[in-house]
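A protein chain is absent from this complex, but the other protein chains hold their places.
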Amino acid sequence: MRRAQRYYPIIPVLVAYAMLLGYGLLFPGKWQLVAQLAFYCTLGQAFNLFMGMTGYVDFGYVAFIGIGTYGMAISIYYLYDKGLGLFIVVIGFILAAIFSTLLSLAVGAVALRLRGAYFAIATIGVNEGFRYLIEGARIWNGADGIIFSLHLKKAVGRETMMVLSTFWADVLVFTVAIAAAVLTLVFMRNKVGYALMALRMDEDAAKVMGINVTKYKIIAFITSATLAGLLGAAAWALKLTYIYPVDAFAIHYTVEAIIIVLLGGAGTLMGPIVGGLIYGVAKYFLAIVLPGFQLLIFAPIIITIIVIFPEGTVGILKKRVMGTALQKYII
Amino acid sequence: MALLRCENVTKRFGGLVAVDSMTFEIDSGELMAIVGPNGAGKTTMFNLINGVFPADEGKIWFEDLDVTNFPAYKRAHLGMGRTFQIPRPFASASVQENIAIGAMFGSAGAEINVERAMEMADHYIEIIGLKKHRDKPAGGLTPTEKKLVEIARALAMKPRLLLMDEAMAGMNPKDIDGMVSFIRHIRDTEGIAIVSMVEHIMRAVAGLAERVIVMHQGALLVDEPTREALTDPRVVEVYLGHPPEEIDAQG
Partner (left out) sequence: MIFEQLAGNLVQGLVLGAVYGMATMGLSLIFGVLQIVNVGHGAFIMVGAFTALMMFQALGIPPVIALPAALILGMLLGMVIYYAAVKPLVSPSGSGIRKPSGRDAGIAVAIFISLMVVMRFLSGYYKLHTAFSIFVGLLFLYGLLLYVYGGRRQEKAAELATLLVTFAFGVILEEFVKQLFTSEARGYNWDIGKLDIGITVLPYTKLLAALGSVSIAVILYLWFNKTRAGMAMRSVVEDSVGARVCGVNVDWQYALSFSLGIGLTVTSGVLLTMFIPVGINPYMGGPYTLKAFVIAVLGGLASPYGAFFGGLVFGLIENGSYTLFAVIPGVEPFALTRFFSFLILLVILLIRPTGLLRAK
């Protein structure tokens, strides 16, 4: 396969996001829906980078989104009167990335030494643990959270703030999604991807083959966590302009991430987009028809996928197009 | 200079001494076998050599480098390859990808990029004669084919020492003959030391080994050329148990 050809699978990803963005721009009334769909796709893309590629489930994943949200919140809350203007948003993203990276390093240092079930046990409390640390030690206002809409308004002006939280925040979410997809493909096409593939299928054999499994797990874990931090900064902090620990660390979002990745197909490039769109659209309509029921309906579907169709939608599609012209576009 | 040197290597699991103070050497390009009945500690010995778990006592040198505390992947980088008794190719990866992974992360892995690894994989696919299965997932192959993929994967790592766990278990006689000549061929062309692990000494005689180490209850029983080991009374006793008259006496 020629070098350029190996990166063809990014084309359908870009087309899908462009279509979604275009739809939102053409129908401003649907922008909210588009923003929500973009959030779910991004959540899936970022989560998939670790869960899909390594086969480990991080049940505390939402903690990285939460800590990223705090990164942005802190930047705006403490720097709004320094005359930095929009630059505080940039600092916010940098802080979000740093915070989520540091947290992932700390969690990874313990959890990534552990295998399978023990890994799950180590991660399932991360979000709760972190929430209670913030509340208990009264870090960053503790349980009262940070409300920074006024600060943001003072820093960048009312008009800019409106556009920032209703439009640019969502565009930034799209950017994170594309970054996650590109990183996924770059991983897949390089040694990292092969190492992850090997350890996903047989960790002991991978070690014996000369693969430093811990190193590659950490690479995937940190990348995935940092993207989650950026997602939190854009999709939660900038959009809502407030943050409470109880929301920022709700396990609910980990559940949604798992659903999206499994629906689409764990470890595939297109999977999170397909999963995110299916889940987002279904949730949108269920919220109208049967409010509050989406998890009750999705949980049995998830069990069906795990037990009977573990490849997910894109996984099945991939098998179908094998040997056809579409093969090099869908992975 | 010995390629691999083990000195008083011991491993315990709870109260059980699985490997009991083993001392031996393996030379470059040597064809040898570790022989012993089920439970003799062969697999544990293999795992200690290539670092699946650390030894409780003793030291291991590889090319005069003390590797006792090296993790498995570092030992692989130094040039130790390994195959498993029940072949464990990466099931949903293609045959080509499986072998390429070996090339990418093996002893020369640092200088080999993905494209080069794929080319190397093609070379080894030719050697094992599985060209028609190149793009098929390895999980769908027959057991013998899986075994070949696993050997090719280990060879692609460019090892200086290849540890083969029961290379011929569950094969029919025709395949065994093929495998033996294949293993000898590898040794001659690639010039690497190959240590096979076999349960019964008769298999080792089939041309798999020039020298055997017989293990019994975790300890080294004999370390001598294959021909001599075959008739060594200690080895005979391990395999046949007590002489026939004693069995009669016990009923």
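Some observations on this one:
By written order: A and B. Residues from 1 in each chain.
Rule of thumb we're sticking to: a residue touches a chain if its C-beta (ideal position, glycine included) is under 8 Å from a C-beta of that chain, and two chains touch if they have at least 3 such contacts.
None of the values given here were measured: they were computed from a predicted structure.
In the complete complex, the residue from B:S92, B:T144 or B:Q217 that touches the missing chain is B:S92.
Contact with the undisplayed chain is limited, among A:F39, A:F59 or A:Y253, to A:F59. For subunit A, the residues touching the chain absent from view are 55-57, 59, 110-111, 113-114, 116-118, 120-122, 124-126, 128-133, 135-138, 142-143, 200-203, 251, 255, 258, 262, 290, 292-293, 295-297, 299-304, 306-310.
As a convention for this text, only the chains that are shown with their structure count from here on.
Touching subunit A in their complex are the following residues of subunit B: 50, 52, 71-74, 76-77, 82, 84, 88, 90-93, 97, 100-102, 104-107, 109, 113-115, 153, 157.
Interface residues of subunit A facing subunit B in the complex, by the touch rule stated above, are 3, 189-191, 194-195, 197-198, 201-202, 204-205, 207-213.
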